[in-house]
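Yeah, one chain of the complex is gone here, protein chain that is, but the others are all in their spots.
By written order: A and B. Residues from 1 in each chain.
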Amino acid sequence: MEDSLGRRILTFVLGWGVALLLFFPIFWMALTSFKTEAEAVTAQLMFTPTLDSYREVLSRADYLGFALNSVVVSVGGTVLALLLAIPAAYSMAFHPTARTRSTLLWMLSTKMLPSVGVLVPIYLLFRSAGLLDTRSGLVIIYALMNLPIVVWMLFTFYKEVPREILEAGRMDGARTGGEVWFLLLPLTLPGVASTGLLSLILCWNEAFWSLNLTSSSAAPLTAFIASFSSPEGLFFAKLSAASTMAVAPILVFGWFSQRQLVRGLTFGAVK
Amino acid sequence: MSSATQETPGAIKAPGGFLVMPSVIVLLAWMIVPLVMTVWFSFQYYNLLAPETAGFAGLDNYEFLVTDPDFWVSLRNTLVLLSSVLVITVVLGTLLAVLFDQPFPGRNIARVLAISPFFIMPTVAALIWKNLMMHPIYGVFGAVAQAFGFEPVDWFAQFPLASVIAIVSWEWLPFALLILLTAVQSLDHEQREAARMDGAGVIAQFVFITLPHLSRAIGVVVMIETIFLLTVFAEIFVTTSGGPGNATTNLAFLIYARALLQFDIGGASAGGVVAIVLANIVAFFLVRSIARRLEV
Partner (left out) sequence: MATLTLRGLRKSFGTTEVIKGIDLDIAEREFVVFVGPSGCGKSTLLRMIAGLEPITAGELRIDDKRVNEVGPADRGLAMVFQSYALYPHMTVRQNMGFALRLARVPKAERDRKVNEASRILQLDPYLERRPKDLSGGQRQRVAIGRAIVRDPKVFLFDEPLSNLDAALRGQMRIELSRLHEELNATMIYVTHDQIEAMTMAEKIVVLRAGEIEQVGSPLELYHHPINLFVAGFIGSPRMNMLAVKVVATNPSGTEVELASGARLIVPSSGGARVGDAVTLGIRPEALRPDPNGVLQGEVRLVEQLGGLTLLHVAAEGIDDMTVQIEGSNGTRMHQSVRLSVDTSACHLFDSSGLALAHLTRHPLLAA
C-alpha cells in the first residue's frame, strides 16, 4: 500500500494510546485492589500484591448473595423482556399495519420517560403489592425498562431478513409456525443474542431502581458497591476490591461476547 | 420493481396485531399508571413527615417548585450535562471510529480495551473516578500533577459539573464508538477511492464521504444516549450528591432528594411531572428527526 511507515506508526501509537487511556481507570482499580491500604493512597506501581482487601470485603458483606441477585434479576429481566418483545417485533417487522410505525415510535418515547418522574408512584405501588426488596419486583422493572430498546433492536434485525427468503419458505410450504421455527429463529439468533447481551449489561449496571427499590434481600451488586462508597472512610484498596468484584463478571462476559455485541449493536443504523 | 412494496399485508393472512398486544399493554400500563399517579400526587399536599397536612394543594407544589432556585439550576444542569456529553461522545466517537477502522497491530485487543468502560456499572465508574482518579490528595491526577510540580486540583470542588460530565462521557464514549465504528466499516471503500481519484484529501474524504455516511448512526447514538442521559443519577449520587450546593443537581437528583430525603411526595411528583414534560419535548424533536432516518 502507499501508506507511509510514518502514518502507520502514528495510527499504531494513537490507537493504542487511546485504548490504554480509556482502559486506565479500570486497570488502576484492579491494581489498587491488590495493594494494602497504605499503598493504595499512593500512585506507586511497585508493590507486593496481597489479597487482604478481598478477604476483608468478603468477610464484611455477603458478596455471593449480591452477585446471585444481580445474576437472577439481570437474566430474569432480560428473558421476560425478550419473551414480550419477540412476538411484538416479529409482528411489526413482517406484518406491518398502518399503525406499526407510530406504535414503534411510541414505544421508544416511553423510554424517555424519566424513571425519577415515576419513582414515587412505583415505590408506593410496589409497597402495597409487597414487591419492595424482592427479586421479582426488580425483574418486572428491568423488563419494562428495557422493553422498548429490546423491541426496537429485534425489529431492526427482523427487518434485515430478506423478504424473499421467507417467501421461498412459504412456497416450500412453511406456515407461520414453521416459518418462525425453521427460518426466523436460526436466521435471527445472532440478533436475539446481541439484544439479550445488551439487555443483560443494562440490567447488571442499572443503579436507580436497584438502589431505591431494594434494601437487603434482593439487593444486587450495584447496592453492594454503594455500601462501600461511604465518604468518611478512604479505604481505597477495599473499595477497589469490592468494585473489581462487582464489575468483573460482566466485564469478562462482555469481553468474550464483544464480537457478538459489536456485530449486533447497530440499531439499524448501518445498512 | 413495482412488487414487494412495504405496505403489502402478505398473501397469507397476517397473525394480526395480537402479537404486539402484550408489549403494548404492559408498556401502556407502565406508562399510564405511574403517570396518572404522579400527576395526582403533584396536586396534593403529601409529606410523609407531616401527615397532618394532607389534602388538595392546587398548584402549590408547582408554585413551590418554580420559585425554588434549585429547580431552575437543576433544569439547566440537566441540559448542560446532556448536550456536553452528546457533543463529546459523538465528536470523539466519530474520530475514534475512523482511527479504529485503520489497520494497526493489535487493533482487536485495543478495541476491546477501549470499549471496556461500557461494561462498567455507573456506580463503580463514579467511585473509581472520584477516589482513584480525581481525588486531590490520593488520586492519580493529583500524583501526576505533583510529579510535574503543579498544584493538584480538587476537581469535584472546583469543577463539579465538568467532573460529572467527564465521568459520564467516559462511560458513553465506548457506546458511540461501537455504533459509529460499525457504520464506518460499512462504508463502501470504492466510494472513498472514487473521492480520492477526484482529488479529495484525508480531510475532504472525511467531511464529504464519511460524515454523511455516518449521519444515520449519529442520529441513533444521539437518540439512545439522550434516553439515558436525561436521567443520569448514580454518578451524581455517588460523587457529589448534587453539590457543592446545587452545582451538580440535575432534575433526576432533585426529585430524588425531594422524595426520599425530604419525604415531600407532592413536591417530588410536581418535579416528576416537569421531568416528564421535558423528556417529551426532547423526545418529540428527537423522535421526529430520527423517524425520518428510520426506514420503518
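To be clear about the criterion, a residue touches a chain if its C-beta (ideal position, glycine included) is under 8 Å from a C-beta of that chain, and two chains touch if they have at least 3 such contacts.
All figures in this text were calculated on a predicted structure; none of them were measured in a lab.
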Practice prompt. Would you mind spotting which of A:Val120, A:Leu183, A:Ile201 or A:Ala237 touches the chain that isn't drawn?
Written response: A:Leu183
Worksheet entry | Sites on chain A contacted by the missing partner chain, in the whole complex | 162, 164-165, 167-174, 178, 182-183, 186-187
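The criterion applied here is as follows: only the chains that are shown with their structure count from here on.
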Worksheet item: Where the centres are mean C-alpha positions, what is the separation of chain A from chain B, in Å?
Response: 15
Fill in: Contact footprint of chain B on chain A as seen in their complex
8, 11-12, 14-16, 18-20, 22-23, 25-26, 28-29, 32, 40-43, 84-85, 87-88, 90-92, 94-97, 99-101, 103-105, 107-125, 144, 147-149, 151, 159, 163, 170, 175-176, 201, 204-205, 207-208, 211-212, 221-222, 225-226, 228-229, 234, 236, 239-240, 243, 246-247, 250-251, 253-255, 258, 261-263, 265-271
Response to the item:
The chain B residues in contact with chain A across the complex are 4, 6-7, 9-12, 14-17, 19-20, 22-24, 26-27, 30-31, 33-35, 37-38, 41, 96, 99-100, 102-107, 109-125, 127-129, 131-133, 137-138, 140, 143-144, 170, 173-174, 178-179, 181-183, 186, 216-217, 219-221, 223-224, 226-227, 230-231, 233-234, 237-238, 251-252, 255-256, 259-260, 265, 268-269, 271-273, 275-276, 278-280, 282-283, 286-287, 291, 294-296
